[in-house]
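Note that this is a trimmed complex: some chains were dropped, and none of the rest were shifted.
In this document, chain identifiers A and B correspond to the written order of the chains, with residue numbering beginning at 1 in each.
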Amino acid sequence: MDDALAAALLAEDFAGADLTTETLALSGRPGRITFSARAACVVAGVELAERMLTLAGVAVARRRASGERVAPGDLLLSGEGDARALHAGWKSAQTLVEALSGIATAARAIVDAAEAVDAQVRVACTRKTFPGARRLSQAAVKAGGAILHRADLSETILVFPEHLAFLGDASLAEVAATLRRRAPEKKPAIEVGSVAAAQAAIEAGFEIVQLEKFSAADVAAVAAFARRRRPAPLIAAAGGVNAGNAADYVRAGAGLLVTSAPYSAPPCDVQVRIAPL
Amino acid sequence: MDDALAAALLAEDFAGADLTTETLALSGRPGRITFSARAACVVAGVELAERMLTLAGVAVARRRASGERVAPGDLLLSGEGDARALHAGWKSAQTLVEALSGIATAARAIVDAAEAVDAQVRVACTRKTFPGARRLSQAAVKAGGAILHRADLSETILVFPEHLAFLGDASLAEVAATLRRRAPEKKPAIEVGSVAAAQAAIEAGFEIVQLEKFSAADVAAVAAFARRRRPAPLIAAAGGVNAGNAADYVRAGAGLLVTSAPYSAPPCDVQVRIAPL
């Protein structure tokens, strides 16, 4: 059910014609295309790349699966087709695999760092994806072993200070109670910016408390406070979380890492070879 | 004529509802939203952000224009509306301005570096944009002062070694002559990987010779060779060009810098404040 997406991605690079291939009259000459990794990475987007190449007229012979870890030189995808088809799909498919694998690899690095400390802790990626690329980006972080924090505004309840500002003098406990009553199937979550605010949120009964740009030490303080409560709320570290500091946050007691970092990861380098048969 | 795009970007984050705002029943309370720069940057996407906020129900009061350089703290956009409208458009508009301004700022840095050496030299950005985000990304590099190398495959003729492989024993001169005859309104361009190949392309009559991953010294050798020809072909440096080496390539004699670097630039940091009126 991704054909419409595959067609749209091809069309981005192909407004009716491939002028070079057409002017050189390459049509009618069969060739082979191979995609291989230049560096170790976690593959993503390769199923969609297969759809794109297929729509362009390439018969795809082999491919890896999204989520697999590959080594330099590993073949990611290969296919055969008319020279015209090979060139029509080449760069679009390459750019897709490079961009999504870059995101997946970056997500995987954070997941690995977190799980090395505590295999129970998950990494959740935010909705701050490149505009117009949310679905692709979120598929990529999932290929890297992360989960989604919230797909969009309709999915979860997350109270920001900006919401509270409109609520006048309602207490945090009243807000939490309102949310629990009005949306009983959802866990009420809140983003806070200080240890004191975090403790207030925990006491008010929020089930998820998201700590925005906290030091590991401050996370530890909040986590200790949270553990005294039964059931303990989920403490999420957010804002600036990356592969370098993920372990620290997990050690400090964060039960969830929330991050946007993978979305701006550099593309993975994929080598594409095209040759006549 | 960007309303469909603005609506699509809003919809990415808003599949029918903003559950938090709705559950808190914030509708009916007026507020103000302001976007301001946290760091110096070149602004991009702010006109589209205005459309998005407008569609969401925010009355936009002031905004900067894409392409402007701003300093930390500068106001980028402000508006007023119902708390529901403010939250519906907030993150989508913020992410857009951050991502596109990041690209524009990165493009501007390369343009500035190149123009400091030779104001005639242009920076052309490739079509290796994030999949599904070509139009936005290309608008952003233009906001940064760059031009487009080729919008898509239909626009220019650029011969890669992969094309030549299908042409059997045709000489480069025959290829160039064929292109000139069949596409007389286009400049025949070719990508080469060595100084020798570049010289062969120049002798064959290509009007644009794109040097892929050349050192500045090798660019200088090709440029010197090219200048002997009347009219001299355009020498384009491509592959790994960035703000750090742009000046070197221009000094070496490149007449055009071709780069994909801005597309993976980190987002600019934009501070958004929302408050009741």
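Definition applied: a contact is a pair of C-beta atoms (placed from the backbone, for glycine too) under 8 Å apart; a residue touches a chain by one contact, two chains touch by 3 or more.
Worth saying up front: this structure is predicted, and the values here are computed from it rather than measured.
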With 2 chains placed, the number the full structure-file assembly comprises: 6
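Please note the rule applied: only the chains that are shown with their structure count from here on.
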Rounded Å distance between subunit A and subunit B, as computed from the means of their C-alpha atoms: 23
Of all residues in subunit A, those that touch subunit B in their complex: 8-9, 12-21, 23-24, 26, 29, 31, 45, 83, 86-88, 90-92, 95-96, 99-100, 127-134, 136, 151-160, 162-163, 165-167, 175, 178-179, 182-183, 186, 264, 266-267, 274-276
